[in-house]
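Structure below; questions to follow.
Every protein chain except one is present and positioned as in the full complex.
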Amino acid sequence: MHKRGLLFYVKIYLKIIKQDIKSKMTYRADFIISNFGMIIQQAAGFITFWLIFQNFPSVAGWKYEEMLFFYGFSLIALTPMQCFFDNNWFLQQKVYSGDFIKYCLRPINIFFYFISEIFDLKGLGLLTAGIAILAYSWVQLEIAFSFLILLILIVNLFAASLFLIGIMNIAAAVCFWTVTGEIAMVFAQQFQGYARYPIAIFNRVLRFLFTFIIPIAFVSYYPSLVFLRPDNIPLLTWLSPLIGVLFFMLSYFIWMKGAKNYNGTGS
Amino acid sequence: MIKRYLALTRIGIMRVIQWRGSLLITFAGNIVYLLIIYNIWRAIYSSSPAETVNGMTFTDTMVYLVLAMTIFNVLNIFIVWIMGEDIRSGQMVLDLIKPMSFRSYTFFSTLGGNIVQFFVVFVPTFIIVNIITGGAIAIGLNIFFFLISLFLAMIIFFFIEFAVGTLCFYTESVWGINIVKETMVLLLSGAMIPIAFFPAGFRNVVNYLPFQAIYNTPLRILTEEKMPLNNILQMLFVQLIWVAVFYIAGGLFWNISIKRITVNGG
Partner (left out) sequence: MKKIITLKNVSKEYKTLNRREGLRGSFLDLFSRNYKIINAVNDISFEIKPGEKVGLLGPNGAGKSTAIKMMSGVLKPTGGEIFVNGVIPYENRTKNAENIGVVFGQRTQLWWALPLIESFKLLKDIYMIKNADYDNMMELYKSIIDLGPLLNKPVRQMSLGQRTLSDILASFLHNPKVVFLDEPTIGLDVSVKSKIRELILELNKNKNTTIILTTHDISDIDALCERAIIIDKGNKLYDNSLENLKKFFGSYRTLKVLFKKNEEWVDYLVNEDEQSVMQKLNEIAAQKKIVDIKIEEISTEDVIKKIYDGGIND
């Protein structure tokens, strides 16, 4: 039997992505329209904040620019999920129709094979909007810039992405057990939207829910505190990269367990 | 004739309620959503020196936004996606030879989903909101007018969806056009932020667009207890005008578009 290590998977992945981008380039209109849609969607989110702060001076002690920081941070953290894990949105349809079986027939990891199939270019629109909003608030808040803080930013963004990917993996896996599991994806996506609010404004029940059950508090709030409240950084902020890796692994195991549960018949 | 359409709706209801797992998630997700909105807007209002902002108290705003999002979930049945997929796969050709207009066929078969969502999402939310706020929403004739207005809103929403779905004949970018539509509808209808909070100039523009007829109109009829009958009828009339406009314009657009495929052979 052949051994298939990390290097093997990286090599295969790059090849698939290359082919996928090549074939997508023949649909340039789609690329432009979806990225335009992505930017419009984020512009609307931006306008929402702007409208709130036109009417209210601050939100529970958080300034306009600080709210934008959370928002921009969460958008950048969303990008890897959008670019690399978008096929989760099609899982339900493939399980329902029975087409999912094709992922079970190759001598490679099922999750990898499934996820590698799509590289979604509209994540680039998300990244653009995220960087613009984060940079704007960064400058407005006059946060000092150094190599170290950039490194922390990157590590924290990486951890935040893992949480988001994990949430969507679990939501997608629901369809292995109930056929109309797509609704779980829709809700998970709505919750993602609330990752842009500082968790501190919620009551205890929701804070618990968003920290330990649907951990969107780690998507933006905890990792951003390093930059916004450097004098008072909670322990969970420092632990978030570790918890992120663990959470991602948990989501992977749930997904794989679901795939094993798949009976190959469709419906 | 109408019997045939209602049969479609009945099948639609059966199709939705056979999956109880997803109904449960819908129900639970909506409750959590309600809690989130409550918390966010309580925090926002707590930092304001005044009780009333733009004529709306915290309770007004919360009730408005929660119900708006709930109505969004009742109305939203992914017609653009269904049409996009039908067009892409060529299934649309089969739908076109059915002995009824495709628009009516789609409307009545998705209506079943709307009805189930109304009972699973809207009714419980309405009850919970009314309990939390100690009866902020009066129960009387307003409910009657609200239901009429909601039905009209549903038709307008359907027509917008259908028109955007028709666009799929021209582009494969279903995701892109759908997200633009969804964003416009949610923002300009006042489902994200009440229209009362918009700057005056912006508010004037929004009032001339069809989107406010989807959420703003039924919600104001429901929540503004002392609204004179004249105003209510006037608002319903505006909704009716939008229904008529979309019925005609959307129908024309559809007819032009399917000519394209019958000429080009898909």
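Per-chain numbering from 1; labels A and B assigned in written order.
One rule holds in what follows: contacts are C-beta pairs under 8 Å (C-beta built on N, C-alpha and C of every residue); 3 or more make two chains touch, one makes a residue touch a chain.
Since this is a predicted model, take the numbers as computed values, not measurements.
A.B. asks: Among A:Leu6, A:Leu105 or A:Leu148, which residue is in touch with the absent chain?
C.D. replies: If we include the chain that is not displayed, A:Leu105 is the one touching it.
A.B. asks: Name, in rising order, the residues on chain B that touch the hidden chain in the full complex.
C.D. replies: So the residues of chain B touching the missing chain come out as 10, 13-14, 17-18, 20, 23.
A.B. asks: On chain A, what residues meet the omitted chain?
C.D. replies: 1-2, 4, 11-12, 15-16, 19-20, 23-24, 98-99, 101-102, 104-108, 117, 262-265
Just so we're on the same page, only the chains that are shown with their structure count from here on.
A.B. asks: Taking each chain's centre as the mean position of its Cα atoms, how many Å separate chain A from chain B?
C.D. replies: Here chain A and chain B have centroids separated by 27 Å.
A.B. asks: Quick one: in the complex, what on chain A touches chain B?
C.D. replies: 27, 29-30, 33-38, 40-41, 44, 47-48, 51-52, 54-61, 122, 174, 177-184, 187, 190-191, 194, 197, 201-203, 205-206, 209
A.B. asks: In the complex of these two chains, what residues of chain B are touching chain A?
C.D. replies: Of all residues in chain B, those touching chain A are 19, 21-22, 25-26, 29, 32-33, 35-36, 39-40, 43-48, 53-54, 171-173, 175-180, 182-184, 186-187, 192-193, 197-199.
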